[in-house]
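Heads up, one of the protein chains got dropped from this complex, but the rest are sitting where they should.
And now, subunit A:
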Amino acid sequence: MDNLWLQIGAAVVFGMMLFFIYPNAKHWMKNAPKAQQGDWMAALLPLAAVVGFVILLIFLVR
């Protein structure tokens, strides 16, 4: 029962976080500079490296 109240409390705080982030999401979606050619590639490359690295770590612990 205590755990349920804790889950409800956590859900409320995460919900508040949603309202906290919303104005920033709106701001950045409207005003963020447009990506130049190669910008997304420059961002996706390290993110792909992270994915590869995590897969490697998973194989290491198996």
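In the analysis below, a contact is a pair of C-beta atoms (placed from the backbone, for glycine too) under 8 Å apart; a residue touches a chain by one contact, two chains touch by 3 or more; residues count from 1.
The definition used in the following text is that contacts and distances are computed from a predicted model.
Chemist: Which one, "Glutamyl-tRNA(Gln) amidotransferase subunit A", "BAX inhibitor protein", "Phosphate transport system permease protein PstA" or "Carbohydrate ABC transporter membrane protein 1, CUT1 family", is the UniProt name for the chain you do not see?
Modeler: UniProt lists the chain left out of the view as "BAX inhibitor protein".
Chemist: Spell out, residue by residue, where the missing chain touches subunit A.
Modeler: Missing-chain contacts on subunit A: residues 2-3, 6-7, 9-11, 13-18, 20-25, 27-36, 39-40, 42-43, 46-47, 49-51, 53-54, 57-58, 60-62.
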